[in-house]
Each structure stands twice: as structure tokens, then as C-alpha cells.
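Take a look at the following structure, please.
Of the protein chains in this complex, all but one are displayed in their positions.
Here is chain A:
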């Protein structure tokens, strides 16, 4: 006999459950967590290295590196005396919340203030997987072309903050800054934009100031006595 089973089963339920567990863990440990998303080579690791140099005297930072293969990025981060754990996805184009949950025990969580998760370089897949982060950071670089914002809208729509990297190359690549700002404004009017260069450090200070303030806001909300 043919049988019909209505399911209405959320396919991402398992991921959402792990993401909530991660978020609770971060909250309990007073950790502010960001998920850094961009296409390959936009400069996620480079921006992160500069960010670490600016912030490491103020905060303890932990880094989770996601790549299909190799631990090259974790090695780059470790050179800055910051705890970095590499996840290899062996083909998958994104991290998921279970992978992140699996490496948390390798960090001294009670000492960490800021956790940065560098996702696998991809502008599409990572957007579908909540990792338990507080803030999604979408990064574009000037060499990719201004049209990527509207061609890959989901990542930029969902982001809480948007970074434009490699502005030192603006004179050479014909990237229309006004177009970029207009397109972002259209898609995601609330997201602050930081234009920066991991190469010469321009704009990094404004971005790290925002990070510091967001971290403080997050921990203060928690410590605030609501009763």
C-alpha cells in the first residue's frame, strides 16, 4: 500500500541545535564571536592578522580556521601568539555548527574574549549555516569587482557588518566605491561598512574600534541587572 507521511522536517535542524549550544557556550563564557565570510583570497586571514595586532593587548583572541585542506591559515595566525585551531572540511564549502562545537574544547574558553571563525572561502554556502556566532562579517575585496554584492546578495544581506578590503589597490582596479556603498545600502541599510587595507593598515583602527565596542556592549548586556 502506498503511504503518505507529512513531515515538515527542517533539514537544518541538527545544525540549528548545535548552533544554539555553541551560542549558549559563548554566552556563558562571555565570548563575543564573529563569523568571517568571503570568497577565496579576499583577505580574511590578512585582515584577521592585522585585527589581532590591534586588539591583542586589549583582549584575548581565539581563532577557528575553516579550510577545505591544509593548516596554512592556522599557522599564519599562530605566529601572532594567538590560539588557532584548524578545521579541514575535506571538500565541504562551508563550516557547520557541529564542526565548530567539536573544536571548542581545544580552547581555554574562560580566558577568551573574542572568537573569530574564518569560514571556508566561499560567498554562497556559508550563509546557510548558523555557527552560533553573534555577528556575521561579510568581506569583499576591491579586486573582485563591485558587482559581487548584487550577484551574491545573500551573504551581504545577512551580514551584520561589511568590510571592503584591499582599498590600497583602488587606483588600479577601477572599483566604483559609490556603487558599492549604494548597493550595500540598498540590500542591507543597517550594516556598518568599513573600508580598509590589510596591506597598509588603513581603516583597520575604525574596524577594531567597532569590534571592541560590540564586545563591550555584548558583555554589558549580559552583566546588566534586569531585576
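Keep in mind that, in the parts below, a residue touches a chain if its C-beta (ideal position, glycine included) is under 8 Å from a C-beta of that chain, and two chains touch if they have at least 3 such contacts; residues count from 1.
Rule of thumb we're sticking to: contacts and distances are computed from a predicted model.
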For the complex's missing chain, which UniProt name, "ABC transporter permease", "PqqA peptide cyclase", "Periplasmic nitrate reductase, electron transfer subunit" or "Hydrogenase nickel incorporation protein HypA/HybF"? "Hydrogenase nickel incorporation protein HypA/HybF"
May I ask which residue of A:30, A:60, A:154 or A:219 touches the chain that does not appear here? A:154
With the missing chain put back, one of A:96, A:118, A:133 or A:195 would touch it. Which one? A:96
Of A:124, A:150, A:177 or A:217, which one is in contact with the hidden chain? A:124
Note that chain A touches the absent chain at residues 1-12, 14-15, 91-94, 96, 124-125, 127-129, 154, 157
